[in-house]
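Scroll down for the structure; my scribbles are underneath it.
For this view, one protein chain was removed and the others were kept in their places.
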Amino acid sequence: MRTPAPIAPAQGKLGVLMPGLGAVATTAIAGIEAIRRRLAPPIGSLTQMATIRLGKKREGRSPLIKDFVPLAQLDDLVFGGWDIYDDNALQAATRARVLDGHHLEPLQDVLQAIRPMKAAFDPEYVRRLRGPNVKTGTRRELAEQLIQDIADFKAKNGCDRLVMVWCASTETYIEPGEAHQSLKAFERALDQDDRTLAPSMLYAYAALKSRVPFVNGAPNLSADIPALVEMSRELAVPTCGKDYKTGQTLMKTILAPGLKARMLGLNGWFSTNILGNRDGEVLDDPGSFRTKEVSKLSVLDTILQPEIYPTLYGNISHKVTINYYPPRGDNKEGWDNIDIVGWLGYPMQIKVNFLCRDSILAAPLVLDLALFVDLARRAGMRGQQEWLSFYFKSPVHEPGTKPEHDLFIQQTKLKNTLRWLRGEELVTHVEE
Amino acid sequence: MRTPAPIAPAQGKLGVLMPGLGAVATTAIAGIEAIRRRLAPPIGSLTQMATIRLGKKREGRSPLIKDFVPLAQLDDLVFGGWDIYDDNALQAATRARVLDGHHLEPLQDVLQAIRPMKAAFDPEYVRRLRGPNVKTGTRRELAEQLIQDIADFKAKNGCDRLVMVWCASTETYIEPGEAHQSLKAFERALDQDDRTLAPSMLYAYAALKSRVPFVNGAPNLSADIPALVEMSRELAVPTCGKDYKTGQTLMKTILAPGLKARMLGLNGWFSTNILGNRDGEVLDDPGSFRTKEVSKLSVLDTILQPEIYPTLYGNISHKVTINYYPPRGDNKEGWDNIDIVGWLGYPMQIKVNFLCRDSILAAPLVLDLALFVDLARRAGMRGQQEWLSFYFKSPVHEPGTKPEHDLFIQQTKLKNTLRWLRGEELVTHVEE
Amino acid sequence: MRTPAPIAPAQGKLGVLMPGLGAVATTAIAGIEAIRRRLAPPIGSLTQMATIRLGKKREGRSPLIKDFVPLAQLDDLVFGGWDIYDDNALQAATRARVLDGHHLEPLQDVLQAIRPMKAAFDPEYVRRLRGPNVKTGTRRELAEQLIQDIADFKAKNGCDRLVMVWCASTETYIEPGEAHQSLKAFERALDQDDRTLAPSMLYAYAALKSRVPFVNGAPNLSADIPALVEMSRELAVPTCGKDYKTGQTLMKTILAPGLKARMLGLNGWFSTNILGNRDGEVLDDPGSFRTKEVSKLSVLDTILQPEIYPTLYGNISHKVTINYYPPRGDNKEGWDNIDIVGWLGYPMQIKVNFLCRDSILAAPLVLDLALFVDLARRAGMRGQQEWLSFYFKSPVHEPGTKPEHDLFIQQTKLKNTLRWLRGEELVTHVEE
Partner (left out) sequence: MRTPAPIAPAQGKLGVLMPGLGAVATTAIAGIEAIRRRLAPPIGSLTQMATIRLGKKREGRSPLIKDFVPLAQLDDLVFGGWDIYDDNALQAATRARVLDGHHLEPLQDVLQAIRPMKAAFDPEYVRRLRGPNVKTGTRRELAEQLIQDIADFKAKNGCDRLVMVWCASTETYIEPGEAHQSLKAFERALDQDDRTLAPSMLYAYAALKSRVPFVNGAPNLSADIPALVEMSRELAVPTCGKDYKTGQTLMKTILAPGLKARMLGLNGWFSTNILGNRDGEVLDDPGSFRTKEVSKLSVLDTILQPEIYPTLYGNISHKVTINYYPPRGDNKEGWDNIDIVGWLGYPMQIKVNFLCRDSILAAPLVLDLALFVDLARRAGMRGQQEWLSFYFKSPVHEPGTKPEHDLFIQQTKLKNTLRWLRGEELVTHVEE
């Protein structure tokens, strides 16, 4: 195992730039501000709350992660972003109806001060939304404007470092095409105003060009194409993604490893979701839904390894549906029917009803990923960060390998990576 | 880390002696027979179906566990046991209504041939049951009769080795008393016909005395008292327990680590069960229920570590109820309400409805534990086997330490112990 | 109120002809045969099990319905039908996997003897199915062949009377067109081989032409078009329909009246279904699903009367989805989320999970409707029988009126109609 490089200290301000200042972004910003003011604990955030066990169990060494690796301080974070609506963060948060009025009230000043920059938007990629706060121009022009936005934000806010964290909508489904195969092809496509470059790719390109790490919270291709992987390696910028693992898929990556641990078979897994927020509206479009569906469906196969366990997992009916149902608002609800098979082939059922809150689950991921990807940058890590798979529905991975979906392996990988970074012994749970 | 001893080969017949030839035992026996005849795959059994990854991921080495460590062959197993009813195994299986008639039919001859020996029973310990097939005598006399039963069975069936696997009822709740504190006190209590020695302790004593490993599938104290721990160490016999982890608690040890991995808080966890089998009838007695309740309640605290995470897990309403509801039969059903807390303290709910089958989930554990505890014996392991915690609701553990309840750590521990036994590298999920 | 006509006695054999000898029809036939042989009670059948209260409560008069009105005897029933597969009823029942082998075994002879006649089928109307056992010819020729089938069956089986009970698939969605507006237009369309005449209309036409009452168990238009309503009145033949009310919609027409009785408001009602039988396969086609969806969605509006209660029911998100999920087989499962609103607008939720069996719920309706529509014929009732709304998802109704969906009003209507037929006092539940 190679020796880790020394990690640069986290000095100065860290700017967090978010494409999409909607429910997720404003919930994250409001929450971080509340935490800074000691109004709330940082529930759901590993970087703030979790400990990491070091050495043997009997040694009793379990520092907080934030005391173990040099992360940016919450007080050093500055927020900005882009949106197709020109609501400030307070208006957007109020509209999103995630947080109650009494939670927003003490934070009004901070939220009002955050106004979105004009978005790079193409309605062909998100068919159910239209907004006034958009840039115009060719793909190349849009990219240049974003690069300029980044530079302006950094200068204006006196930031030492920046990260970009995608918090906007799911784009329509596309497969990687010719323009995405190399950085050269990508640059040419920019010049030719090639519409196969999705807006999210322009953001990722602008970030990388500016040496800003990019976190992809949606299932969009974005930085996960050969062209931008190449760019991130060459410019030594880390990226990670895709698609925040929050509600139903989080549960899937908890439950499936558990069932497999016990060698229980599976006949089918039927997942349905009802949600009534803007995300639900966007996913009511078949193109955007397809992108999300691919992200959600991939999970089981890699966890269950049907190629190794054909008797148990070789023939699973796996179905995922999403329904736009306005009464739910942001309170996304999942219903899963898991048809398992036991001894002698006897069938059993597990039904999981998750009354969750979409943005409440996503917000701490925004914080953790901003801090971890900034850590990665300072530790000299480049390209796609597989050790952050823990946070994503569709973890990026090396071509030719399979992504790791098992939440518990992902967790071990994340924590052992931190241990490795600091030269601590890796944990194996034997003879402790 | 110390070097493992060489493992004696698994030659000759292995007798599996089960106190309690009811639903669980007969489902296990019938299933193993069906598997031997290639009528069914061994679903739910790690020893038969699971693989174990060796070396680095890219090496692609993943043999079956049963090809990796020298386990007894299914064809070498012989079954016997005790029960308070004198039904043969076919009658008992039919009465239990776990397996359909068409599954039992081809196995009739084998099952009919298995007739229970007279049980050592005390109605004070299981108040809801009475049966005619019972031994009489003092505690000492009962123990001696059991030792004789074991010797007779071994001789009659030409067994090379034996294991004892508890498949009988939950006894009433007791705390370890004076008679349980040392082997000497225990022996004296036997002589004095001391009623604080529960029948399950007599079985465990008889097994250990006969150098037969003891598996404790119920939450009863049984071998988990200082007297018998001492005896198992001195006589170099392994034991393991307590209480098969099957339905609701299995789910709990899958879900709780997942929620904790994400630093989601918990306000409460309400678990209710409905079941209509003999087990449900026994647990309708408050004394027996108390024993089970203690076993079920202990789980969350050790997984969640409220002492380290008081904000998240310091104040949980954890409640478990069991309801005897005849329409369910053996199809135990669990309903869990998990009240979680996220970002800024927002509450969410996870509801899990598990339509499970009690004996179907327990049967493969009988097989795995019989084989693993026999392996442990041949590998020279003695005393309580913590690496088998994976299978138990209340894992035995060293005094002064906490049991490990997290299913995924338990799994890592089990597999890394097997790797260690064979001199293979332990897995850490880093840099693979 | 007009005086009822005398009812002709139920003498001789009653032939029950079923288009579609699949899961529903064979479950009905097998069950009726089992009941005739005293192997099972007629659970789910009003005509066989229900009582009807007469006079004041204190009089204690509650005869069985079958002793109160002159229904055909079960022993007088003879079964026949059409299907696109040429399986006999035993094969079809086995394939449908609704009834266990041990239920079918004693009935083998009877079931094997029932072989389907060739079906009038048009794949344009049911896109997911294809079968070999089909008639050829123009619409007119198909109709004539069906009429001949009916006459042949009657003669061959020595029937005194016949009824036709639709048990086949849901056809694709169509709106009534020109050819359906009058009997004359319909006859002309037959001659012109007009494909807007759905196969189910040909069956209904053939039945009416033969003076055979027609029961419509699917949501297809069938006899519910002006042309055939006209015909049923002129020829004095009763019809009824549409779409057996079995699982989820049955629950809806039970729950919605209850919520309305208490003036609880409604924000939304989300219904999803998973099923894996042939019906599920057919409904996976958007055209057939649309027909079913219209039938399922109509229910709430008429029960809740949003025009009278706009505050409570003026703005409901009502959504119904059906998912083809093979692991369920015929065990259709429904999940309903009912978002209700109470005092001061506070929201509450009712979630209903119905693990039902599609054909088990439908089979007794086949029996009841065959007997009741035959009674109606003998009582001189003609045209659409609204008093049988109790059994249907989309009750037929007079043009310009609204259908009655409330199960409890439907039940009162049915029972008071029977009371009226026999000259008994109608029940009002006052001063009893």
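Labels for the chains are A, B and C, by order of writing; each one numbers its residues from 1.
Methods note: contacts are C-beta pairs under 8 Å (C-beta built on N, C-alpha and C of every residue); 3 or more make two chains touch, one makes a residue touch a chain.
These figures come from a predicted structure and were not determined experimentally.
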### Message
If I consider the whole complex, including the chain that's not displayed, which of C:I150, C:V341, C:L375 or C:V396 touches that chain?
### Response
C:V341
### Query
Out of C:G158, C:G258 or C:G380, which is the one that touches the chain we can't see?
C:G258
### Task
Pick out which of C:K13, C:K209, C:R382 or C:K413 touches the chain that's been left out of the picture.
C:K413
### Query
Mind pulling the subunit B residues that touch the left-out chain?
267-268, 270, 272, 274, 317, 319, 321, 323, 325-327, 333, 335, 337, 339, 347, 351, 353
### Message
What does the interface between subunit C and the hidden chain look like in terms of residue numbers?
### Response
1-2, 27, 30-31, 34, 40-41, 43-46, 49-51, 62, 99, 103, 250-251, 253-255, 257-259, 261-265, 308-309, 311-312, 341-346, 348-357, 360-361, 363-364, 390, 407-409, 411-413, 416-417, 420, 426-431
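Just so we're on the same page, only the chains that are shown with their structure count from here on.
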### Query
Using the average of all C-alpha atoms in each chain as its centre, how far is it in Å between subunit B and subunit C?
52
### Message
At least two partner chains per residue is the criterion; list those residues in subunit C.
### Response
353
